[in-house]
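One structure, pasted below without further comment.
Every protein chain except one is present and positioned as in the full complex.
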Amino acid sequence: MSTAHPEATAWTADGLRTAVRELLAAHDPASTPTAEFLGARYDAGLAWIHFPVGLGGLGAPRSLQQLVNEEFAAAGAPTLDPGRHGIGLGMAAPTLLAFGDDDIRSRFLRPLWTGEEVWCQLFSEPGAGSDLAALGTRAVRDGDSWVVDGQKVWTSLAHEAHWAILVTRTDPTVPKHAGMTYFICDMTAPGVEVRPLRQATGEAEFNEVFLTGVRIPDAHRLGEVGNGWRVAQTTLMNERVAIGGHAEPREGGLIGLLTRTWRERPDLRTPGLHDALLRLWVDAEAARLTGERLRQQLAAGQPGPEGSAAKLAYARLNQQISGLELELLGAEGLTYDDWTFRRPSNPSMEGGSPGYRYLRAKGNSIEGGTSEILRNIIAERVLGLPQEIRVDKDVAWKDLPK
Amino acid sequence: MSTAHPEATAWTADGLRTAVRELLAAHDPASTPTAEFLGARYDAGLAWIHFPVGLGGLGAPRSLQQLVNEEFAAAGAPTLDPGRHGIGLGMAAPTLLAFGDDDIRSRFLRPLWTGEEVWCQLFSEPGAGSDLAALGTRAVRDGDSWVVDGQKVWTSLAHEAHWAILVTRTDPTVPKHAGMTYFICDMTAPGVEVRPLRQATGEAEFNEVFLTGVRIPDAHRLGEVGNGWRVAQTTLMNERVAIGGHAEPREGGLIGLLTRTWRERPDLRTPGLHDALLRLWVDAEAARLTGERLRQQLAAGQPGPEGSAAKLAYARLNQQISGLELELLGAEGLTYDDWTFRRPSNPSMEGGSPGYRYLRAKGNSIEGGTSEILRNIIAERVLGLPQEIRVDKDVAWKDLPK
Amino acid sequence: MEGPAEVSPTVTPTDEAPDLQYSEVEQELRIHVRALLAARAPQSETLARTESEQPVDTALWRALGAELGVTGLAVPEKSGGAGASWRETAVVLEELGRAVAPVPFFGSAVLATAALLAADETVLLPQVASGARVAALAVRFATAPGAAFPADVEVRDGLLYGRVRLVADARTADVLLVPALAGGRPALLAVEEFTATPVTSLDMTRPLADLAFAGAPGRLVAEGDEAVGALDAALTTGAALLASEQLGVAEWALETTVAYVKERHQFGRPVGSFQAVKHRLADLWVSVAQLRAVARYAADAVAGGSPDAKVAAALAQAFASQVTVAATEDAVQLHGGIGFTWEHPAHLYLKRAKSASIALGTADRHRAALAGLVDLPSPTL
Partner (left out) sequence: MEGPAEVSPTVTPTDEAPDLQYSEVEQELRIHVRALLAARAPQSETLARTESEQPVDTALWRALGAELGVTGLAVPEKSGGAGASWRETAVVLEELGRAVAPVPFFGSAVLATAALLAADETVLLPQVASGARVAALAVRFATAPGAAFPADVEVRDGLLYGRVRLVADARTADVLLVPALAGGRPALLAVEEFTATPVTSLDMTRPLADLAFAGAPGRLVAEGDEAVGALDAALTTGAALLASEQLGVAEWALETTVAYVKERHQFGRPVGSFQAVKHRLADLWVSVAQLRAVARYAADAVAGGSPDAKVAAALAQAFASQVTVAATEDAVQLHGGIGFTWEHPAHLYLKRAKSASIALGTADRHRAALAGLVDLPSPTL
């Protein structure tokens, strides 16, 4: 049906509004099942409009994506739960588009978009956290497939995912950035064992994934052998943007829970807590406006390191706000809801107890890039300050201290 | 007269009390001129009691020094103004004792102690601040003397001092720590030019010192040629202790000025400032008790890196307290006392205006070791964390980037 | 009355999303102002000027008015202004802050102009908008929006009597807008006969003066609620826009420090290669980026007369005062000894930042104001 559409360069806001209206007319958003509706949206090129025609896109300017999303949202069209599909939509899809061949893209993008297939990310390892390039999960070529052995950690959705994006070490004899290769991994394949990873909150949001003799066809490789680091950079750049990009209403997020408690519980108020509350209100509003300003910029332009700044700011805010919430609650702050081991389907700090928020927020400055790493990124990429002195650049991976 | 005294090992608190009483009996502290009284105290070995007999000491245990000082203080005996003689007493004297030969020690220690000769310190240079070992002031051997050319900066008392402790570069062709040599410099010698260095407060506490063809006899060298770094370490170790060692009463120092304003000016109080004031009161009292605990430890033991911690804490406190004082004063905080260029005889933050305090306190985290350097010292010497990666250790000084 | 309307009791800001970007026109304007300041107001001259008889650069002020025409940006064309808005004025303030320029812009083109606009004054406004005359608002520079109407000056038989201490930009003012009580009733008067005694100020690039009125004639500009409203509009607009000047100060501190630590070597390495320095500057960059959004929001709010203007102004001062002071303090620290010297300009920015943090109310007063504006009541209520 792509032929029915004008050329990429010709796409305008009005043209896209028309296309959306056509789709909505043909598929009632209220009655059409989510997967079917999203399938139609994909086929109409209205999924990622800057993607190529036939792959969920129209080759239209990325700057118009927001408008399309808003049109569908206004019509109450179904969307996927970002908690379950965020990794696929935010990280896997751009990587598949950038590095997958035609077979890969046509096989994986549509079910990813429709939500029929869940994705997870097999990157971090116990010995490779901030230093992802230190990872040691081995992939050894065997005919037209690869045999993978190793351990990954902090894997969201591993127990629900059908597919994973996976970075491995294929050559330990060269410096670490050079010897990595990136694959699509079938989470249902023999040798893939998923174990829940329990965290300080008592529940297990994440997993450890043990890979033992897992066979991956070479056809599921993304990018060249030894080029895995560059592929992974594409994935991670999109992650930071995904985190930093969304706007919030005033008193959205955790600050709203704190202010509500303050307003509803005069008995808890003290002068010292009042000033602390106001300081955090100011910081939260500043972060909100900064996110809004960033969103206005990104609507047009490309993702930048500003996403790192937003993540940095929100990690600190969430920790300070949830900490003050417990102090404000006083005696009630000494309690917890439930320590029993659980696997939350869709964890959210807003949904949890104050104690849960306090503990879970500690992870905000570690997951998806520690605050220390983000400060380095800002210092080096934004401010142009010298990189850390590297002692591992010219050493074969196998010879690095671990 | 040293023969009149028992052996070093035999010195006890009572023995020293007796010696002090004898001296006080022979020299009325009320009527004897300061220099004469201190000369007598020196000759009696009651200056630095752990120094050798004949050099102002008795070879007595250092731990008893405090007792002697308190005995003299109780009798109202005269002492030197630390603002004018602190560098001589705190830094030059221990270095002269440790590295000077008999001629040096007998020539310089007594007039230093009696206050007849003021000392200053020619260490820092425009290009060598935190990195003292990068200094470039050249000293070239010429017969039995040295010819010195270079520029020093941040020199207190240079315009009043007769003598200076000076570190120079004698061999630019070896790594920087190896090519340094330490001298005593006559500040009245030809080629020594002292220029006031004006600071943000408007006045000039410090000086720039330009050395042009200054001749120093080899006899005034302290330590071996090329051994200047080790000699300088002795000097600086004593500096940090001097800074960290003294105890204070509650609400001593700047916090007392802030609390007085708070008590005397109810019109200035706000709830937000109240909590900020109380936080600083708590921090100041914690720092005070820590200093007291350190003093109790040092009374017996040797100086350690804890002095760095005290300096670090007081720099931050002074800056926060003086900053809050201006906010508390509000409109009055917008004023200043006097910008005209001055050379304060004995500058003190307590004596200045609130605006002066605010500005002067900014120097506390720079002078005598920046807070960044002090954190490195604590991390490396106390916590045993790895040293910064050094790129300058094996490079000839002349080849270092500057 | 014009100027910001009363804020609604709700905590949600106005629905139409605020424009937090810089328009092309605003960027154009920035280039012109920056070029003028670079040519006419080098820091070395500004520093020397602080010790001269006249710390204020009246020639530079005239250039801003006559050459660039930026002294009346927020004034409608019918009143002799450029017919732009406070948004463009805010961009000028960013550049004036970045250059710590010693001109009475804030006092005349912001505080006094906002008061005149709010009072629908038409006689004086064109002269002030053109920069031909310098006006100042005769209130203590530390006065916060919402403070009680000042009782420093009294009107008897049409003449003004009294003193106002620590007033900004009054030293070179031709005319003052004086809040006074006439028979106990608030009034705002234009006054040309006054004595301005110079005050040794922490920030000598914006020197303060003590004002005295000994039976000075005054022209009534507004009275009663209109006078109260005009003063409130001036202080609220001032608080909102001062954040843009503070942003410029913070940007100078950040950029100058980043450049310095790239050049300055210690231990054979650029100082900027030490991670503690990198992280401190990264955190500062985050704060300055946030301040930019906060300042843009405040400028946009007062420009549009948003119902959220009072919140935006209080937020701007509560946030800007902390970030800008921290930025200039970091600049001094990371410059090491040189940053503590009189010759280095860092102290000019430190003094401007600390003074601005007190001007129009300290951060804690603005936080307290927010408590009332966004319904976060204090324990005592």
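The letters A, B and C name the chains in turn, as written, and every chain counts its residues from 1.
Methods note: contacts are C-beta pairs under 8 Å (C-beta built on N, C-alpha and C of every residue); 3 or more make two chains touch, one makes a residue touch a chain.
Being a predicted model, the structure only gives us computed values, none of them experimental.
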Cross-chain touch to the chain not pictured, restricted to A:172, A:202 or A:252, is A:202
Missing-chain contact among A:291, A:305 or A:363 belongs to A:363
Which of C:30, C:279, C:310 or C:366 touches the missing chain? It is C:279
Listed in rising order, the chain B residues that touch the chain left out are 249-251, 259, 262-263, 266, 269-271, 274-275, 277-279, 281-283, 285-287, 289-290, 292-293, 296-297, 306, 309, 312-313, 372, 374-376, 378-380, 382-389
Where chain C meets the left-out chain, the residues are 274-276, 278-279, 380
Across the whole complex, the chain not displayed is touched by chain A residues 124, 126, 129-131, 134, 153-154, 197-200, 202, 270-273, 276, 319, 323, 326-327, 330-340, 355, 358-359, 362-363, 365-367, 370-372, 375, 388, 390-392, 395, 400-402
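One rule holds in what follows: only the chains that are shown with their structure count from here on.
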Chain-centre distance (mean CA atoms) for chain B and chain C, in whole Å, is 43
Per the C-alpha means, the centres of chain A and chain C lie apart by a whole-Å value of 42
Between chain A and chain B, the Cα-mean centres are separated in Å by 55
Multi-chain contacts in chain B, i.e. residues touching at least two other chains, fall at 271-272, 276, 391
Chain C residues touching 2+ other chains are 269, 277, 364, 367-368, 378
